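Remarks on the structure that follows.
The complex appears here without one of its protein chains, the remainder shown in place.
Letters are used for the chains, namely A and B, taken in the order the chains are written, and counting of residues starts over at 1 for each.
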Amino acid sequence: MEANVYIPKLAKIIEIKEEVGGARAIKTFRTVFTNGTQFEYRSGQCAMLSIFGKGESMISISSSPLVKDYLQFSVLKMGRVTSALHELEVGDLIGVRGPYGNGFPMEDWKRKNIVFIGGGIGLAPIWSVLQTALLKKEDYGELSLIYGARTSKDLVFREECEELKKKMRVFLSIDVAEPGWDEFVGFVPQNVLDKKPSSANTIAITCGPPIMIKFVIRALKDLHFEDNQIYTTVENKMKCGIGKCGRCNIGPHYVCKDGPVYSWAELKNLPQEY
Amino acid sequence: MEKILLKKALPQWVKALASYTVYSPKKDKEESWNYAEIDHEDFDPNFLNTTLPPKKILFPQKEIFLEFSKTAEGSQETLEVKEVLPEKKAAVIFGVRPCDARAAWLLDKVFSGEFTDPYYWIRRNQTTLVGLACDAPPSENCFCLSVEGSPFSEEGLDVLLTDLGDRYLVKSLTEKGEKLIQAAKHHFHDPKPEDRKKVKAIQAESVKKIKRQLKDARAVSSKLKGSFESPLWDEESMSCIRCGICTYLCPSCHCFDINDEVESASPLKGNRVRTWDTCQFPDFTMHSSGHNPRPEKASRLRQRLFHKFQYFVETYGQFQCVGCGRCISLCPVGIDIIKVLDKVNKHGS
Partner (left out) sequence: MAKIEDLKEEAKKLLREGKVKYIIGYGVGSNGWMANPVFVKKPEDVDALVWDPTCVHNLTRFLVDEKRRKGKEKQPDTRPVGIIVKGCDSRAIVVLLQEKFIDRKDVYILGVSCEKAGVVDEKKLAKKLAGKKPSQIELGDKDQFIISTAEGKTEVPVAEILAERCLECKANFPVIFDLMSGDKTKRTPEKPFGSIEQTEALSPEERWNFWKTELDKCIRCYACRSVCPMCYCDECVVDSINMAVAADTTAEEKSEKIKWIQRSPESSENFVYHMVRAIHLGGRCIDCGECERACPLDIPLRFLNKKLEKEAKELFGYEVGFDVSQPALISCFKDSDPEDFIR
């Protein structure tokens, strides 16, 4: 009989980085399975992380599938499970089961330009695609990142973004001006309209708060992006992660199984109930 | 394969099934039955249908997935996670109405596919369903014919019994069913031509007795898509009290929750448990952030009807409703799924 899909495998936390502190804390965790295995996955897929005694939470795998040494997860402290996750230390064990979801169709994007548009924690789900594209730079066209958060302290992967500036175009933003901030001030959709990414032979991937996604898509449409050139990841409350508990559906789709990655062409035809 | 079993020989058949856990409908209070373990009883001749459908046995309300525990030895703390599977014991459920078996057939689709649910399948595979064809609709709200079922449908069953007065026509439909009959084969005889004729007559009569009808269910299914934004949902859900009766008692509803139930906090010990859940509870879809895609009753009523008559049809080509009528009979405020869908049909675009 095949392995029980509901039983997580134990994984050890090998590294924890505090990205954002305070009330809306974000930490990045790197884990390795205790039995020395790794699973194959695609960028955009997620895994259910278990804190035994608290529960499970579905988190995107933000490391590239080409990196075999660990799985990386960036977690925003939001409720019971994520708070417990934030209490853990290097060496602690959690449960991991996955990978779940459909992943980004990167094989369709060969030789295309990719513009990554993220807000807040939304950078994490698309980080995997970005890292993969950088590792295989010869397969893709021009890469650019437009990323923002409320304040400079809320930006994730801050140091990595600075490093990225050497390899691709990176445009950061914060909502309200701060002393020492010399990049764009305003919301991410406004930054998109300011930087005017070309829609020619380009794929745009966006992830962030629902309201940001809505306005980014509008901005991209104004910049003449077609519906099938715009990709996003959707989030919903999940429990089983495998399309059986009925909780995360958008229309006939289960976000955990048929999503979370959708092109705007597909998503606009689903009931807008998410 | 068809056989005849005299009604008075039924208890002998049950006795021969000592290696199985045998369930049969038992009368609870006035006019209400529920499946209970039996070892020799006969069938209640007045049996209509159970309140809780057979999904209670195939997909129990509580299922332990795993046990977790932490043990400390000095400064070392070890975490142990142990899978817990259902007990391997063969079971038989007598008195399964064709609609409820059809619902099990629909649940089979949900729990297979890309991922297999081991808990459901261990129970499903070790349980033999013995159906009882309806010679009259058990409920005034039955509408199995409208959703492509029938009072004598065979989907999901291993054996089907048709009541011929003093005997049953016993039709085995699967290997499991055949095995069950073989356990007491000397009590079964070959049917006569008049037995088969009587079955046909009973079936024809039974179909005529079904009063309620959902007209053009397939057309309603297509019209539903266009009714997503209709004010109909707000109107029809005004009296909904957001309990879980319609979904918990539905033989084909399968939404569930998974929670860690802690017995001891330190040292940590507990179980990860699956329990029934319902899309009708306000917090079903609520995110940790407080954002709720379905905060209003209207959206939740819409979700239930869409799931049963549109989303499931899109994914599996079948209605997820089997027309048992329980949700209509037991809704405390009389919300009637047929009435709502009739309205969709009339006003649909």
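Just so we're on the same page, a residue touches a chain if its C-beta (ideal position, glycine included) is under 8 Å from a C-beta of that chain, and two chains touch if they have at least 3 such contacts.
As the structure is a computational prediction, the values presented were derived from the model and not from experiment.
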item: Which displayed chains the unshown chain touches; value: A, B
item: Among B:E114, B:E175, B:D283 or B:E314, the residue in touch with the chain that has been omitted; value: B:D283
item: Omitted-chain contact residue, chosen from B:A91, B:V220, B:L249 or B:V322; value: B:L249
item: Option from A:L10, A:M78 or A:L223 whose C-beta touches the chain left out; value: A:M78
item: Touching residues on chain A - with respect to the absent chain; value: 23, 54, 77-80, 82-84
item: Interface with the undisplayed chain - residues on chain B; value: 28-32, 34, 51-52, 61-62, 140-141, 235, 238-239, 241-245, 248-249, 257, 259, 261, 273, 275-276, 278, 281-283, 286, 288-290, 328, 330, 332-334, 336, 338-339
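FYI, only the chains that are shown with their structure count from here on.
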item: Centroid spacing, where centroids are CA-atom means, of chain A and chain B in whole angstrom; value: 39
item: Of all residues in chain B, those that touch chain A in their complex; value: 65-66, 68, 70, 79, 81, 83, 85, 110-111, 113-119, 228, 254-260, 262, 265, 268, 270, 272, 277, 279, 284-289, 291, 293-294, 299, 303, 306-307, 310-312, 314-315
item: Footprint of chain B on chain A - complex, ascending; value: 1-2, 4-8, 10, 50, 52-56, 78-80, 82, 93, 95, 210, 235-237, 239-240, 242-249, 251-252, 257, 271, 273-274
